[in-house]
Structures are given as C-alpha cells and as structure tokens.
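One structure is given below, encoded as structure tokens.
Note that one protein chain of the assembly has been removed; the remaining protein chains are unaltered in position.
What follows is chain A.
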Amino acid sequence: MEAGRQDYNLLVIGGGSGGLACAKEAAQLGKKVAVVDYVEPSPRGTRWGLGGTCVNVGCIPKKLIHQAALLGGMIRDAPHYGWDVAQPVLHDWRKMAEAVQNYVKSLNWGHRVQLQDRKVKYFNIKASFVNEHTICGVTKGGKETLLSAEHIVIATGGRPRYPTHIEGALEYGITSDDIFWLKESPGKTLVVGASYVALECAGFLTGLGLDTTVMMRSIPLRGFDQQMSSLVTAYMASQGTRFLKHCTPSRVQKLPDGQLQVTWEDLTSGKENMGTFSTVLWAIGRIPETRSLNLENAGINTNPNSQKILVDAQEATSVPHIYAIGDVAEGRPELTPTAIMAGKLLARRLYGQSLDVMDYSNVPTTVFTPLEYGCVGLSEEEAMARHGEEHVEVYHAYYKPLEFTVAERDASQCYIKMVCLRKPPQLVLGLHFLGPNAGEVTQGFALGIKCGASYEQVMRTVGIHPTCAEEVAKLRISKRSGLDPTVTGC
C-alpha cells in the first residue's frame, strides 16, 4: 500500500502514558498523528477520561491516597513534636475522593489540551483492526469511523482481572479500576491478591482507618525480593492490616443488609471459613487489552498464554509497521515511565533518525505500601541464581529514620540491602530500600547502577546527614559475616 494514501503518519491506539508520549513526540517531529482512546466501563460501571491507567486508576490516585494515609501517620506524630492535635482524628473519604478525582480530571483535561497544542487528532472511539493499515473505531453511540495510517502503535495497556470461577466475584467485587472513584468509603474491606496493587490498596485503606484484610494464596509480591516482601507485609501487619495467608476465596454472597459474605478455603488446614465485609477488592493481576482489537485481521502475533503482543527490541510486532509498547507488550515491565520512554524513543526512531532503543534492564521501581519499598536491579534470589551464591555479596542494614525517634515509631522493618558481585570492585547488582520516601531515595542510585557503580564507589560517596538515604552509603555489614546489621548511633 502506498504511504501517502493513509490518513495519518502515525495512529496510536490507547491514550495512556505510553501512547500519549509516543503521539506527542511524533507530532513534535512534524508528523500527522491521531490517538484513539476508549475506556470500557468497569463491571461496576466506573469510567474515566484521557490518560490511561496511571493517571486515572493507577499511580496518581494511588499515590495521593497513600499520601492521605501517610498524613494520618503524621497527625499521630504531630503531638510528639509539640503540636496540639486531639486524637484520634477521623477521616472523611468523600472529601478526599473528591479532591483526588478533581485532580485527576484536571489531568485528563491537561492531556486533551496537550494533544490539541501539538495538533494530534484525538478520537474517543474503541478501535479494532480492519487490516494492517486500517482500524475501525466505534463511538459510545455506535457510530463507526475508519482510520488508516502508515505506522500504528498499540498501547492499550491492561485491566484488572476478575476471577472466573468464584461465585459472586464479578457481581459484588470491585477492582482498582473502581476503588479510586468510589464516592463513599469502602468500609470494611477484603483485598484479594498479593500483587503490589493489592498491598498498596490494603495499606492505604488501613492507614485511613478502615478494617482491612488481605487474602493471599501464596507469596506476597511475586517477582520482588522475597525478604523485602515479607518485611513489607510484616510492617503492614504491625499497622493493623490483617493477613489471611494460604487462603483462597470460593464464594461471595450479598446479605440482605447489603454486606458481602465471603467464603474461603484455608489451604493449610483445608477448612472453610467465612467473613463479612463491606467491600471485596480483587487485585489478583491484570490482563492485557488485546482481545477486542481483532489483532488477527492485521496478522499480529500474541502469546496465547498471556495474550500479550510479541515484540522485538525495536518494539515492532510481527507486522513490521505495527508496534506495541507498555503493559500490552510481552516481557515488558508494567510501569508508566518505561512505557513513556519506550513511546518517545519509538517516535524518534520512526521520525527522528534516532537509533536509540529502549534499555529495559535495571528499571527502578517503588511499591507505595505504608512502608515504601524501592528497588532497582536484581533481587537477592535472582542474583544467586544468575551468579551463584559464592559469587554474591549482600550488604545490609536495619536503620532507624531520625523522624521515627521522637515520634516513637517502630522501625523494625526499615531495612536496606545491596546485592553485589563478590569479586572486587564488587559491582552493584541490585539495591533494595524499605523506608520512608523509598522512591526518592532509589532514583539516584538507579542511575548509579546504570553507570556501573561498584560497592566501593557507593561507599566512597559521602552521606547526607541526617537522611535515610545516607544509610545506603554506609552499608558495611555483609550477610555472609553474620554480624548484627542494626545501625547504631550517627
């Protein structure tokens, strides 16, 4: 097909972080670009505006409500620091939700304006492939539009998964797509799952004073360092989150008073148990949004198990002029900043004579559980598996944030671990930080690891006193030594 005939140089399906970044970058490079975006309402009927998961039902509202929960902790700290705040202080979900939702709406609007400013055409339509250069878009009202482009980028992301064989799950349960848009407090909540979404939601619900239970089948935070994961949940438990480990729900029923009765099986004892909750939140994983795209019409290959789109290092699918970025692409970290960068780099390769491909190694991330967990690089398990236990040195420390002292907070889970090669100069393979502001702490070290930092170089870095991050530059106790890794004194 002749290139000039197409409506657009670039068509982006999905107006989330990756899609918008790619579209804006391409437009910046002088191309004719269209973005199609459509939010299929959640089973509970929740819908939202332009910007994708991160802005609407992910990072942004999550971090804001996490912040609300942290402020609850600070309110409790305040009297220790001389503030005359009568305890306990109650929380108004409605007020918080409204503030968060208004902010998210302002971002939706901001994204619209940005597209307009850059002359990117935006269609609020649900897209599916007609052929390898054409998609058909359907509006909310059922009106169809055909759009064609030389290059197409699929950036449709993912949506929360519902369990398929649990009675009442879909009818009565909600997911992270709904929780941030609830007008009223969810009340006593059962969070099912052990993903970071599950733990983050359970964490902030507990922090806002709600009775919260997490039910998990096996281990928390699969794929993350397991020692860190267990510290994360230990801290949550100390803050009042209940954990039902090795349990799996079998049935959700609505009681006459509107409460939900959940039946579950305790996998250890084999016994059946029951409990009553106001809200059941499923956070058992996410599925890529590929099923309604009619990918087969364009000949795009997916992984039949994950339903994710197969891509190469250039983000190209099995059809060379069609690309996939973000959560929908197979083997990619499901993180906003990676999608953004992948989108930008792709546009630059397509239209800006760039050759830079995305480097997916050593991507830092942070889990915003009540005690935040930041990490970059390999987990201890992964490092051992790759390099062999005898070639890995792990330096670690339990530390106490200065702010915790006067506030009389327990710091038992504030912990740092640096995983290094054992051979000098001891290249850093991974850094794991559990404590306040973990994301802020981790970012710079991620860069250090990118620059090939060695243990020696990190140790030669002078600390900033008094911060938590300085403890990273003071990690002197190796696990192998068996010495007590508790930091004492300055």
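Here, a contact is a pair of C-beta atoms (placed from the backbone, for glycine too) under 8 Å apart; a residue touches a chain by one contact, two chains touch by 3 or more; residues count from 1.
Just so we're on the same page, contacts and distances are computed from a predicted model.
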{"item": "Among \"Phosphatidylinositol glycan anchor biosynthesis, class S\", \"Thioredoxin reductase 1, cytoplasmic\", \"Metaxin-2\" or \"Alanine aminotransferase 1\", UniProt-listed name of the chain not shown", "value": "\"Thioredoxin reductase 1, cytoplasmic\""}
{"item": "Residue touching the undisplayed chain, where the options are A:Ala26, A:Val39 or A:Ile60", "value": "A:Ile60"}
{"item": "Among A:Thr46, A:Ser148, A:Ser176 or A:Thr336, the residue in touch with the chain that has been omitted", "value": "A:Thr336"}
{"item": "Absent-chain contact - pick from A:Pro364, A:Gly377 or A:Pro485", "value": "A:Pro364"}
{"item": "Chain A residues touching the omitted chain (full complex)", "value": "17, 51, 54-55, 59-60, 63-64, 67-68, 71-72, 74-75, 77-86, 89-97, 99-100, 103, 107, 110-111, 114, 208, 335-338, 340-341, 356, 359, 363-366, 374, 402-403, 405-406, 436-437, 439-448, 450-453, 457-458, 460-470, 472-473, 488-490"}
